[in-house]
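Up next, subunit A:
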Amino acid sequence: MHVDNFAAKPHAASRKEGGRPSGQRPVVIARGVTKTYGRTRALTGVDLEVRAGEVLGLVGHNGAGKSTLMRVLAGLEACDEGTVTVCGRDASSGEAGPRAGDFRGVRMAYQETSLCPDLTIAENIWVSSRHCLPRMGWRRAAGNGARRRLDEMFPGHGVTPGDRVEDLSLAQRQMVEIVRASLVDRLDLLILDEPTESLGPDAARSLYDYVRTLTADGVAVLLISHRIREVLSVADRVAVLRDGAVIAERPASGLGEHDVLALMGAEVAAKTENERVTAEGAAGDRPVLAEMRGTTAPGLRDVSLQVGVGEVVGLAGLAGQGQQEVLERLWRPVRRDTKVRGTRAYVPGDRQRSGVLPLWSVAENLVVSAMRGIARRGLRRPAEERAVVRDWVERLAIRGGPDAAMTDLSGGNQQKVIVARAFASAADLVLLDDPFRGVDVHTKTDLYGLIRQEAAQGRSVVWYSSENAEMAHCDRVYVFRAGRVVAELTGAEISEERIIAVSFAESDGAQNHE
Partner candidate 1 sequence: AGCGADDSGTSGTSDTAAAQTAGEKPFIALSNGFIGNGWRQTMIAKFEEAAGKAQADGLISKYKVVNAPGENSATEQVAQIKSLLLQKPDALLIDPASPTALKPVIQQACSAGVTVVVFDSAIDSECAYVLQNSFVDWATYAAKPLLEGIGGKGNVIVSRGVVGSQPEAEMLETTKKILGEYPGVKTVATVNGMCDGATAQKAVLGVLSSVPKVDGVVGCGDGYGVAQAFTTAGKPVPAVTFETNGRALNYWKDNKIDNGSVAVMSDPGQSVAALWQALDLLEKRDIPKQMTFPIVLVEQKDRDTWASILKPDEYAAWPWTRELFREQVKAVQTGGAPVQPPIPTAAG
Partner candidate 2 sequence: MNIRALVARPWIWGFAAAALVWLMILAISGQGGGQTVSLALSLAPYLVIVGLGQMLVVTAGPGNIDVSVAPIISLAGFVSVLAAFSTGSATVGVLAGVGAGLVIAAISTVAILGLSVPPIIATLAAGLIASSGTLSLANGFSAVPDPGLRSLLNLRPAGIPVLAVAIVVVTVLVIALLRGTTYGRSLIAVGQNRRAAERAGIPVARIIAVTYLASGALAGLTGALLAAYIAPSADLGTRYLLDSVAVVVIGGTLISGGRAVPVGVWGAALFFILLDGLVNLVGWSSAAQNILKGGLVLLVLFLAGGGDRVAGAPSRFRRRPRPAAVTTTTTGENTHG
């Protein structure tokens, strides 16, 4: 049963032959599921049904409870009240933990990848799919399975099963995570928690192609994403989660982006994009705050760029084309070819690794950068610090308030704290390393406004984003490919279409991850 199943596409266990692929058989049913963490009510009575052969999109603002719900559906956590039925059997009783029997057919690709960085890909596959691997020669079987599935899902992935996960790029890790989840002998439900946040458009497209072949085979897929358009284009149905409860379930076909946004939150401003506060033409005569001249380094080839005072400079292009290297150099200008006048602050995108200080509260996390500026002769001034914290918690509406533990916040709210950390400091130049991954649209709109405001007050921002639409908020955009600046767009030239056009021009093989 083992190896051969690995090679082929996973099949739903009790697929009705000849039936319509999107049959009505429910795979997982949640009824009145609640879950509280201390004082936080993460889930307040969720009713949800996932049916075989469909893609169910799940959307909701940050902290709505999406990831928590998924952990309950995957059997990783028991719910406080309510029932979870998997393939017709009640699975909500009993202790938490992935029980081999009940939840074996439910697999999940996690928002924060759950791979072991020091292990090879094959070994990681063994960890999660050992039940369907042979005892002897498991390494080869796991490796072959992983390679075949990677080839199917993400052609041109550039990964070999013997690679260690720590040597992979973020996008490659995400690919492996998704493959890891899908490699099993019997798949009923595949949960994808924000799978495309670190994938390039190509990879996302091929992932969704694969998702469709899965559903055609009768597998149910639950897709969580903040990219509403993506959800709408892939999903058959869309469920909207708000404050721990499903408030709407609609077929995707009749739904527009704005309808979903309206369902998700109260006041969706109609002015999401294209409302540019750019001071046109001013870019040229601003004093230069930072510049790079012909920098060539690992990952960079002859990069020259300038950042003016009060300017928002975007770094665009496909993921991993040298943008992060530029940020790195501006953050630590060690060579002479990079000059930065003034102080810097950095907003990491990989918040778990480089953002969160896990033992501290929101307030302590938020003020740690500003603290130095506020302090006098190395002595802190708590009253001033508190004022700053209060100001920012209010300004960004950080859930939980200043005294909440940082690790109790949802991903999006953690990210707000980290953005606030940088802007609360007195830095002249703020470096944004794709910071809005996994942040909901409302928060994003708030943060975009914040960036423009701060720029208007004379701060410079260098902003790398993997979402090209975000670049519309920049004064100037450098588009990167393979470590080179391939275009510099200013003002009205900046548009998603244009950036995509430039990033993909000349070469189709831009997807190779070198």
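Here is how the candidates were picked: all candidates are chains of the complex that A comes from, given by their letters.
Going forward, contacts are C-beta pairs under 8 Å (C-beta built on N, C-alpha and C of every residue); 3 or more make two chains touch, one makes a residue touch a chain; residues count from 1.
All values derive from a computational prediction rather than experimental measurement.
For subunit A, the touching partner in this complex, chosen from 1 or 2, is 2. Subunit A makes touch with candidate 2 in their complex at residues 71, 76-77, 110, 112-114, 117-118, 166, 343-346, 348, 350, 352-360, 364, 368-369, 371-372, 375, 378-380, 407-408, 421, 425, 427.
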